[in-house]
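Here it is, the structure, as structure tokens.
A single protein chain has been removed from this complex, and every other one stays in its place.
For subunit A:
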Amino acid sequence: MSQEEVAREAIKHALKALKKRHLVEEGAHAPAYIALSRPIISQGSEWKEKAENLELELQQCYKAQSRLSEQLVVEVAESRALKASLQEKETTIADLENEFTQTRDECSQLKTDLEENIRALELVMSERQELKAQLEQLTIKAKNAEAENKMLVDRWMLQKMQDAERLNEANALYEDMIERLKASGLEKLAREQVDGIVRRSEEGAEFFAESTIASVCKHRINAHEGGCASIMFEYNSGKLISGGQDRSIKMWDTSTGSLSHSLFGCLGSVLDLAITHDNRFIIAASSSNNLFVWDVNSGRVRHTLTGHTDKVCAVDVSKVSSRHVVSAAYDRTIKVWDLQKGYCTTTIIFHSNCNALCFSTDGQTICSGHVDGNLRLWDIQTGKLLSEVAAHSLAITSISLSRNGNVILTSGRDNLHNLFDIRSLEVCGTFRANGNRVASNWSRSCMSPDDNHIAAGSADGSIYIWSISKADIVSTLKEHTAPVLCCTWSGLGKPLASADKNGIVCTWT
């Protein structure tokens, strides 16, 4: 065998050996090793645990994720809502801005308007001031004109009243003349023909006494110190009762002119007197705001009537019951007292003070004369004003009733004396005299019992007497030296008594 062949054989052999080795070594084992080299799950349980743990974690993560996604949804919704609201707010802001600019313009506009208005207002104000001044002037002018007017009207009224009075007078004269004519005619007729019933006597005719016209001063009595403001006669008697400044009441016998009684107890000067119909009680109105009631027989004060808060200037007692006393004081009241009960039953308040009082014959009505010149009638039960009439232009100073109770005589500071019909309150007559000046606010005048004469005192100390029928002065009595404060006619017809400021009482027959 050649060397070459040997060599070739050896090489072949070597190659075969390599192949065999390959097959046996890596050829056989490589697949298994590669397969085994893959990650072996040797630690199965550990991995399982790990896997489970991871699963749990994953679940938790999922949960957390879901929660987060929920939250996210909520947040997104919120944010959307916020965006929407933000948008709204922005639009509102834009609107508000617009509004604002508008209002600003308006405002500036208004400012200019306001300034204009203010200027106009100022102008108007100045005008107004001027007008106000003018108005004031005109008002003053008007007032003056009014006052003038009023005054003129008053004067005119006065004139009218005077005219009326004159007319009344004329009428009265005329009527009087007619009456006289009638009377004379009737006399004639009566003389010619007396037929039928001739009335012999009037009721109360026994008491009738023709009153003489007093002319002579019978007595001159120094009755009171300081002045005598009130005198009166007892009913149908000649006893004169006087009350004066010296707080005493004296009873005089006018036939003799001597003092028969004295009543004391009054605490102030006596301003007015009244006597009951049965001549048992004398009531005095005192300046000490009281009224005192004396029992004449015993001479003791029976009652003291308190209640007035100012001086009592007038008093009268009912002619019917002698139980009711009416008093007027300068506290603008008129009080009605019940002597049996002992207290004031009615109080009438009137703005004008009453100077004089008088009961009507039936004792139901009071006549009062007031400072304002009005005559008023009051109902005693209710205290209500029944009627009033302007009697005088100045204050009334005296009221007295005629014997028949139909006519009221009033005297006033206007120096007039009027007669009023009690029912109609019409003036029946007016009397005056030239020298006759009413002395004081409470100068009392009186009527004769035959209702035909009027006597009134004067400030010059004389007493004037008028005849109603003649409507003229009948006589003038001069005796007093001081102003005559009051006069009174006896129920018997004579005498006539008068008292003056010095306290002197004169009786006249």
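Note that a contact is a pair of C-beta atoms (placed from the backbone, for glycine too) under 8 Å apart; a residue touches a chain by one contact, two chains touch by 3 or more; residues count from 1.
Just so we're on the same page, contacts and distances are computed from a predicted model.
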| item | value |
| --- | --- |
| Chain not displayed: protein name in its UniProt record ("Autophagy protein 5", "Elongator complex protein 6", "ER membrane protein complex subunit 4" or "TBC1 domain family member 19") | "Autophagy protein 5" |
| Options A:Y33, A:Y62 or A:Y174, residue touching the unrepresented chain | A:Y33 |
| Residues in subunit A touching the chain absent from view | 3-4, 6-15, 17-22, 24-26, 28-30, 32-34, 36-37, 40, 42 |
